[in-house]
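Note that one protein chain is taken out, while the other chains of the complex remain in position.
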Amino acid sequence: MIGLDVVVQALLSGLFMGSVYALIAIGFTLVFGVTDIVNFAHGHLVMAAMFVTYFLFKTAHLDPYLSLVVVLPLFFGVGALLYVLVIQRIVEAPHSAHMMVTLGLLLVFENLANLFFGGDLRGITTKYTTSSFVMGPVAVPLARLGAAVVSLLAVAVLGVFLARTTLGKAIRASANNREGAALVGVNVPRVYLVSFSLGTMAAALAGAVIVPFSLVSPFVGHEFILKAFVIAVLGGLGSVPGALAGGLLIGFVEALSSLYISASLGNAIVFAILIAVLLYRPWGIFGQAKV
Amino acid sequence: MSALLAVRGVSKRFGGLQALSNVTFGVDHREIVGIIGPNGAGKTTLFNVITGVYAPDLGRVELRGMDVTGWAPHRICRLGAARTFQIGKPFAALSVLQTVRIGALNRIDSMAGATARALEVLELVGLAGKRDDLGRHLTVIERKRLELARALATGPALLLLDEVAAGLRPNEIQEMIALVRRIAAGGVSVLIIEHVLEAVMRLSARRGVPGRGLHACLKSRASRWRTATCACSTT
Partner (left out) sequence: MKGRLAVGVVALGVAAAVPLVAGQHLLTAFIVALHAAYMALAWNVAAGYAGQFSLGHSLFYGIGAYASTMLYLKLGLTPWVGMFAGAALAGVVGVLLALGVYRYNVRGIFFALVTLGAAEVAKGLADNWHWIKGPVGILLTMKAAPAEFFFLRREPYYYVALAMVVAMVAISLVLERSRLGQHFLAVREDEAAAEASGVDTHRAKTVAIGLSAALTAFAGSFYAQFYLYVSPETVLTFEPQLTMMLGTMVGGAGTALGPVLGSVLFSGLGEALRNLPFENTRQVVIGSKLVYAILLIVILIYLPGGLITLGRRRA
């Protein structure tokens, strides 16, 4: 029998990782909601940011949280560059082309990373990598707590940005109705560019803050993109609040299922849920059907 | 003899919008029937209900004496009612001949036979010279003709034309009217919905029996309800 303290500990770890997943999925779902593009390379953007953060720590001894000053603008730029060079040219193409081109980007990132850094798993040890403080029956790991707090903060900032600022409103308008937004004077191409860059930045932020307690290799992106799919679908593709809820849910499911069943079977269950949601509630379990 | 098409008390609602309210009318063999109404009057919804895209909330649709309410569109097409789409839906990456041949395969199993039939239909609608062009490269009138050819190739007893004149220039409308007449002369009944009044009126006026046969009430939002003007003729 698994004790209550172990379950609580698992729930806590689910909450922490779920927050990070939520941020990754929000970047993914924002891009889809606005540009209608499913970005298969999204998980590999997380991976790329992890490598950048890793090397900033290794070479310049820059703490992962401090390195955000470099990583965030850098990846906003990477997103903008990707958009201008590639994504922009396929926005009007069918979904199959979206999927293939972003799969191509995935392969580019993966092989670039593999070419330069090799396929080994690498990690860093910061002062707080193994630190934790005890709270009642559970130990709270500091590095994971930090990652979760920063992720949730970023989600909140993004939420306020979308709700309050002119640009944010334009992004939401374009997601709802591209032609309509263009008619009322929204600069749709610019909105697309900004959305894609923001989505990339969200992935990068998540990548940077998990470096203190995660190993990075060119192949870790796959896990993140699969998570992002599942979460975004659970929350309703294109829905930011849905992705937040979905992220936390998947964090909990992952943590709890690891207690009771093997990871691969847990994965199968998660995808079975994904299929059920896609069949019965394609607008997501938290969303509402569009009439 | 029973009517070719009988629409009996059909209603259809989308959320808060009552698109069709108790619509009843019929089309006889060898008849051209026109339904006129402004945009939003429910004309296309009526077509969608007749051709099986939507099932009606209330009422029945009968085709050739069979109750086809709730049938899938392809079954209704097989039974003999073919429609065109208001916004021409050419198969973008297929050639004109391929597109029309797919229609012809509705009645003809062999590819050679279907190809021959498709070429005949293309000749009739005046697209024979464009047989190898891709759908996406066609002009508006060519798309309308292609739509017509695709529907006609399925070998319908009833052809439903959704705004075939909309978006066309006056001389093109003339050509389209002549074409529809030629098709009708071949023994196909035609149900035509249009907001270009002239097109419908001309089609019927020429036969000289306007005002007979059809009384379809198409109700639209709130107080704006219309009695569809009817224009029909017996060839």
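The chains carry the letters A and B, assigned in the order they are written, with residues numbered from 1 in each.
The working rule: contacts are C-beta pairs under 8 Å (C-beta built on N, C-alpha and C of every residue); 3 or more make two chains touch, one makes a residue touch a chain.
These numbers come from a predicted model, not from an experiment.
Taking the full assembly into account, the omitted chain touches A, B. Which of A:A80, A:L112 or A:L256 touches the hidden chain is settled by the complete complex: it is A:L112.
For the options B:V23, B:A82, B:L124 or B:M176, the residue in contact with the chain missing from this view is B:A82. Here one chain is not drawn; of B:R101, B:R117 or B:R131, the residue touching it is B:R101.
The residue from B:T51, B:T69 or B:S189 that touches the chain not shown here is B:T51.
Residues of subunit B in touch with the missing chain: 51-53, 72-75, 77-78, 82-83, 85, 89-94, 98, 101-103, 105-107, 109, 111, 114, 135, 150-151, 153-154. On the side of subunit A, the interface with the absent chain consists of residues 38, 86, 89-90, 93, 95-101, 103-105, 107-108, 111-112, 114-115, 222, 226, 229, 233, 237, 262, 264-269, 271-272, 274-275, 278-280, 282, using the contact rule stated above.
To be clear about the criterion, only the chains that are shown with their structure count from here on.
Put simply, the C-alpha centre of subunit A and that of subunit B have 49 angstrom between them.
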